[in-house]
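Not every chain is included here, but those present sit where they belong.
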Amino acid sequence: MKSMHLPITEEKVFKDPVHNYIHVQDDMIWRLINTPEFQRLRRVRQLGTSFLTFHGAEHSRFSHSLGVYEITRRIISQFERSGYPDWPKEERLLTLCAALLHDLGHGPFSHSIEEAFQMNHEDWTCKILLGDTCVNSVLREVASDFPQRVASVINKTYEKPIVINLVTSPLDADRMDYLLRDAYYTGVNYGTIDIDRILRMLRPYRDRVVVKESGMHAVEDYLMSRYQMYWQVYFHPVTRSSEIILRQIFRRAKELYREGYDFSFMVEPLPALFEGNTTVSQYLRLDEALIQTTFLQWTAEKDELLSDLCGRFMHRRLYKYVEIDTIDRETVDGIRQAFRDAGLHPDYDFEIDYPTDLPYDEFHSGSPESDKQILLLDRHEHVREISEVSDIVRSISGIHRGRYRLYFPEEKVRNVLNTLPEDVKSVFGQVR
Amino acid sequence: MKSMHLPITEEKVFKDPVHNYIHVQDDMIWRLINTPEFQRLRRVRQLGTSFLTFHGAEHSRFSHSLGVYEITRRIISQFERSGYPDWPKEERLLTLCAALLHDLGHGPFSHSIEEAFQMNHEDWTCKILLGDTCVNSVLREVASDFPQRVASVINKTYEKPIVINLVTSPLDADRMDYLLRDAYYTGVNYGTIDIDRILRMLRPYRDRVVVKESGMHAVEDYLMSRYQMYWQVYFHPVTRSSEIILRQIFRRAKELYREGYDFSFMVEPLPALFEGNTTVSQYLRLDEALIQTTFLQWTAEKDELLSDLCGRFMHRRLYKYVEIDTIDRETVDGIRQAFRDAGLHPDYDFEIDYPTDLPYDEFHSGSPESDKQILLLDRHEHVREISEVSDIVRSISGIHRGRYRLYFPEEKVRNVLNTLPEDVKSVFGQVR
């Protein structure tokens, strides 16, 4: 163990709009933040395409990662000050590193690119931690197996469950930061939670971080905020529209690439992405600047489908949608056929979306140790799952809201509307 | 004049963290926002490289432009409700368009790129308004000379001075929005101004927008906020360091381009930029995504100076600095020579910076109509320049703060520190 592990002589701070200050008290944390791999997160937006709906939501995963680190630091600091015996003090630095680095593997427009190329950001986080990277070499200064230990917290195989639970749980620093931060940057005020109170109420208890019973109302409020943010922000139909177009661009480019199409603009590491054999060092060159530059170049591409889609994404000419309560396979096939008959593209000019969410997904029949649960600790040291105690949590847990949304390019469909069969026409005639 | 000029049937809103809602009441404003030229502003940050100092400052000129529009809309709405005779009601739409579009010509990392390539964003705004663009064609729907009228407000030649004054003055919507917005996104709370009060106190008076005397304290507070924001945010030494590196990259790339160097990555419209003959349609492809993508590719460039500078900018390994009260030509030459002797690059490994600011630059001897002044209107309809009335404004107006900062790559200089002459060594030995 080297001197890098020592606290830095004077605490450094980052000014942060959400937490006021981010306090860096360990030289190692400071050095991790300054690696190229962590700096790359400045070029990956926290909310992907949401800035096309909420123009203020231009914040990056860099900011969010600092926030997650800071909340984790405050939780641990409270645990240490109070001297709770169930918290393993020696795991402080490991936990802070895992909190800071947990999003390291996110790619540009993460959810869409993962879906389009069957990738997983958690896997990439571990690959970056363990690969030939600056982050890896900073972590190795603690101990040669330290990168592996950080990775095992992230992939949930670490030997001490409480460390995993602190980093990933329904009430973890990640979720608390994103609720607050996304609310702040979008300007939507549903995400305001009483984080100070929640933090004061957390207790290490055996293998878990639990909540003192008197913090129940603050947790209820947190779950309701989460519920509202999902429906107001994360599942916003305009954002979904932009994600659909993004996935269509990736899909179309992959098709063309396989056909040997000659792209006017194609820069490393895109070919590796299309071929599915991206290396760590290639992956680290992927960011949203590259994707946006590529798409802007492709607006002049000769493949009309690709250039149209790229223009839609870059200049925000998104698909419109209609909402319907239910839809069956047959109807979908009918629409596809009608679109094909009308000269539209059945795979690109029509998409179905069904948003879903479980604001708090308690485990009805599972073991009480399930890490998907929020546990309350009463004065008699009894632990109960929150929906046993809270009517409001029980009420909202059961809600599965959502309607089907049919997305399509409005002007194209409008042009052929009168040639469509009556039943299809009636669906798409009511666009908002 | 076409129907586009009519109000839209139901007001549209954008959720905004600073103004809560941006209200769009004219179809033309809605259509201008949806042009590719205006959407490009999403890819130009409002504060350039400041996000490297204040990580939250990732907001774009798109957001700011909406904010400027909204403040202008509120001012005009107040003027109309109160029926002030000095406000020319028929100029409403023109004024709103000028407010919305005034930043249209900003390039990526605007101040640095303007300095490096001798460009001016105001000129580019006018070129875009008058060129073969979507913005131009939307504006022409009002009247064929409407684009020209918007441009003349922006270049300050419009026939009605009060319209120019509303869009550009020491107390204009532009400055009010950026103070509030930059404070919000950086998290620095010096920029909080009582905008509601200021707006309530504005009055059209002859050719000017003036302030009711009872709003003096709110204006004082605004000027002090501006003063603090300049010193805390806009002139922050770390931000200046990143701007220096940015300008060095542009300078080095231009040198190499002129030498016929074979860049591994060079995409349109960069050659036109280097050659100084950028067209409007080329300019509109310039954005920060392109610059960041280029720089990331150039980190692997074979020219070591260029690749080092690009790595510094992309991975935030900035120059350090020392501050000195005063410096003369001879000392600078001495440092340059000493650096050269020690094997350092006298033009890249050493830069001098001198920040300066006039928080409120009243015109002591000028004509009372000067558009650089803030005028107060008393109950007797007398107009006085604010520094005549306000002690605090008079006090801060005279302050010209600032010390010289010498920037340099710390590790390079540290390596040769002992070979430097004593006087030079003593300067660079005290790095923070």
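Going by the order they are written in, the chains are A and B; count residues from 1 in each one.
Please note the rule applied: a residue touches a chain if its C-beta (ideal position, glycine included) is under 8 Å from a C-beta of that chain, and two chains touch if they have at least 3 such contacts.
Values in this document were obtained by computation on a predicted structure and should not be read as measured data.
Asks: If 2 of the identical subunits are displayed, how many subunits does the entire complex have according to this structure file?
Replies: Altogether, the complex is made of 4 copies.
Everything below uses one rule, namely that only the chains that are shown with their structure count from here on.
Asks: Starting from the mean Cα coordinates of chain A and chain B, work out the distance between those two points in Å.
Replies: 32
Asks: Can you tell me which positions in chain A touch chain B when the two form their complex?
Replies: 14-18, 20, 34-36, 39, 42-43, 51, 54-56, 58-60, 62-63, 66, 184-188, 265, 267, 285, 287-290, 292-293, 296-297, 311, 314-317
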